[in-house]
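Heads up: the structure comes next, in structure tokens.
All protein chains of the complex are present and in place, except for one that has been dropped.
So, subunit A:
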Amino acid sequence: MTTTELWCDRCGEAATATAHPGCASARQLEPPRFCQHCRRRMKVQVLPVGWSAVCVEHGEIRG
């Protein structure tokens, strides 16, 4: 497992330093949808307080 963020967690396209300002802005009001490490779509559960997102390869993250 790499720790490098290769993929945008909102749109699933390749992540670069400046390529996704729209996604970064939108992510303030959205949970992630794609795993940043492998681009898989994650299973996301939004709760009244917080969210969880699970990648079958890289595990769960919470916010």
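Here, contacts are C-beta pairs under 8 Å (C-beta built on N, C-alpha and C of every residue); 3 or more make two chains touch, one makes a residue touch a chain; residues count from 1.
Keep this in mind: contacts and distances are computed from a predicted model.
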UniProt protein name of the chain not shown, from "Methylmalonyl-CoA mutase, N-terminal domain", "Biotin synthase", "Cytochrome c oxidase accessory protein CcoG" or "Transcriptional regulator": "Biotin synthase"
Those residues of subunit A which, in the complete complex, touch the missing chain: 10-12, 28-31, 33-34, 41-51
